[in-house]
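Heads up, one of the protein chains got dropped from this complex, but the rest are sitting where they should.
The letters A and B name the chains in turn, as written, and every chain counts its residues from 1.
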Amino acid sequence: MSAPARSLISPAQLSKWRGKIIYWTLFWLTVVVFTLVFIGPLYWMVTGGFKSTQEVIQTPPTLFPHHPQTSAYSTAWKRLNMAQLLFNTLYYAGGALLLQLIFGVAAAYALSKLRPIMGNVVLGLMLATLMVPAAVLVIPQYVTVVDVPIVHVNLLNSPWAIWLPSVANAFNIFLLKRFFDSIPEELVQAAQIDGAGPLRTLWSIILPISRPILGVVSIFAVIGVWKDFLWPLLTMQDPAKQTLNVGVNNLSIGVQQDVLIAGLTIASIPAIVFFLLFQRSIMAGLTSGALKG
Amino acid sequence: MIRTRAAVVVLAAVAVAAAACGGSSDKKSGDASASPSFNPVLDKNAKVTISIDCAPAANKPVETKQWTDDIAAFHQIYPNVTINSKPMSKCEDPAPFTAQLKGHTETDVFYTYFTDKNQVLDSGEAADITKYVTPQTVTNLKDIQPAILDINRDNGKLYALPRTNYTMGLVYDRAVFKKAGLNPDQPPTTWADIATDAAAIAKLGGGVNGYADYSANNVGGWHFTAELYGLGGRMVSQDGTKAAFNTDQGKQVLQNLYDMRWKTGGIGSTQMIKWGDPQAAMAAGKLGMYIGAPDDITYMVQTLKGKAADFGMAPMPGGQGALVGGDDYYFKKTDTPDQIKAGIAWINFKLLTPGKGQFQYDRNKTGGLPVGLPEPEFFIQGSPSQKADDANKQASATLPIANFQPFLAVSPTPVVEPPAAQEIYKVLDNAMSAVLTDKNADIPKLLSKAETDVNTVLANQ
Partner (left out) sequence: MTDILESRPAVAVSRGKPRARRRGRARRSLQGYLFLLGAVLCFALFSWYPMVREFIMAFQRTKRGRTTWVGWDNLHRIMADPAFWQAWRNTVTFTVLALILGFAVPFFVAVLLNEFRHGQAYLRILVFLPVMLPQVASALLFRYFYDPKYGLFNQILHFFQLPGSAWLSSKDTALLSVVIAATWMNMGSATLIYLAALQGIPGELYEAAELDGAGLWRRIWHVTIPQTRMILSLMLLLQVVATMQMFTEAYMLTGGSGPQGSTLTVVYLIYNYAFNFNNFGSAAALGVVMLLVLGAFSGVYLWLERRVKEA
């Protein structure tokens, strides 16, 4: 890492006595407030799973479970069929990520560098899809998935029902295109002069320096599938194929409060672990000036 | 000779024509008028496969075992029928239900609520089963209340068979009553009594509320309707074109709730309650009473692990009318006649025969499921089926049947839901939430606005 970049406050100011006091006060205040605001609720959720039903809905609430018990967690684990749901969701998210990286990047590259005729029309049509509420589109999409035009296949309960529509992600394609736009034309031209075709240019020139935006788009792609509720509810009705979000929601009607909270905690863990594992590389990518104005 | 041969030819032609007619009417799925050879009873040599939903899900192991046992028993009677069950933890969800109707992906025999009739018929997905439902195929047909069957009729044609039904009443917690010094065997039957008892219960403190009511997700309006019926009112006029609830009874429904919320303290300050919340509170001993159906008790005992002896039911306050609801099975339009026959045979076995299927109480008892609830009750009072069912219930009761005596003692007129029910309920949600959350709620104004809105809804039908 190079020397810390100069930002709003100058290092000179910070090395002064007064600057130091303000800095550290503000810092610790922020840490405490943020911990309370962002972790506090999670703490309540985690400990709630250890309480009994009575204690969980008790008012005023208890800070620490009186008689910690793991029965809620074990019941929730069994009821949730967590392993299956987790595998399904990871499988769907992974496939969607892969397809978006392949086809989304290709599309953004074409729109940005290859610039076919009517490319702007295509981009405009893609962006227009962001303006239609999902609730309304979901039924025609479902009917399409049940009987895909031309090929006449039924995609219900197959991962393709999630993977293929996920490629139609205008937001990600747009982010990619904008980033590619900011890549200097000289690099591309240099490659062309060297005789590289568009594929080689993409692979050897564009992609290596696009790691930051690829990281961002990857996060959004995975989160998009992970948090999706309505679509998997409709298309993955087979309990063996359901996603985590849908499974957890089914749980919420039909169990006691403490089991529900335990179940929600369990369902939240994979997401948090995933982020903890990848946040460093994601942030490292993000901070190399990828998104400057 | 020639005449004989001609006769043979003519006879053959007639036979071929008859067979052709019979054959073609068999090919048209359940639509053609009955040909002379139509037999509603399933031929035991015809191999049939049907899919059916609302089978118990993995989170209900006892019911799942019962279902599989029943399928095996049914298979003994009809070895030619294969049943593919679709387990569901929630038998109907509005979004998937709508999507499936549009995408023609529902099961061959599919579950709906009574109130879904218009949606199902509008979608064109329902098969007309009138000619398939006879005393031969539904053994206790004559004992089923005609009013219940009528719910599933449209223009004289029958489209579905009932699965369960309920009438609403007041669900109350006997243990909480005792703690508050009230007599659990004499639950309140009028709103004035409810208010007094709720206030007494609220005095217990510790987060215990006397009464709770819904105000979100269209359920608030549903309860307004139920409570209005209890007082003898109606939501719409006889011909279904105008709102009819802006009356003294309508005002009384809202006033009762308003008073309990802001004056006598029987209702707590947590609002925007939806289905599931009062049940959870009562199962944890934090609620005295609420309006509900008997199967809420099953939910509270089985799923929420409440104590069965604690729950009782009283009649709908006012006792003049009670909202009926229930669920049923429809048949997909594209089913073959054999599939319809097989589906009816299964439903008859599993759902409509005392002593079998859902009415087999001894195995409920051994499985730990509650027995003794006053539902379903779609047999005619005094009929042989109903007497047999009552006897079975008594023999295997796990709930103190006496707890439901107050509910059974009063027989309010059963009233069905109004047309465009969901839209009307949504309008009334506003009025319900207003009296429960706004101290300055103006009841006459709320009702007139609701009346105008409902008239708009009805005009648009």
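In the analysis below, a residue touches a chain if its C-beta (ideal position, glycine included) is under 8 Å from a C-beta of that chain, and two chains touch if they have at least 3 such contacts.
What you see is a predicted model, and the numbers here were worked out from it, not measured in a lab.
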Per the touch definition above, residue among B:Asn80, B:Asn118, B:Thr164 or B:Gln358 touching the missing chain: B:Asn118
Which of A:Ser74, A:Thr129, A:Asn154 or A:Ser204 contacts the chain that the document leaves out: A:Thr129
Option touching the unshown chain, where A:Thr25, A:Ser71, A:Ser182 or A:Ser204 are the choices: A:Ser182
For chain B, residues in touch with the removed chain: 94-95, 97-98, 102, 118-119, 121-125, 207, 215-218, 268-272, 274, 420, 422-423, 426, 429-430, 433-434, 436-438, 449, 452-453, 456, 460
For chain A, the residues touching the chain missing from this view: 4-10, 14, 23, 26-27, 30-31, 34-35, 37-39, 41-42, 44-45, 59-61, 102-104, 106-107, 109-112, 114-117, 119-120, 122-141, 143-145, 148-149, 164-165, 167-168, 170-171, 173, 178, 181-182, 184-186, 189, 197-198, 212, 216, 219-220, 223, 226-227, 229, 244-245, 248-249, 252, 260-261, 264-265, 267-268, 271-272, 274-276, 279-280, 283, 286-287, 289-293
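Throughout what follows, only the chains that are shown with their structure count from here on.
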Complex interface listing, chain A residues touching chain B: 53-54, 57-59, 79, 81, 138-139, 142-143, 145-147, 156, 230, 233-234, 237, 239, 250, 253-257
Complex contacts: residues of chain B adjacent to chain A: 57-59, 86-87, 89-90, 93, 95-96, 98-99, 102-105, 206-207, 276, 280-281, 283-286, 299, 303-305
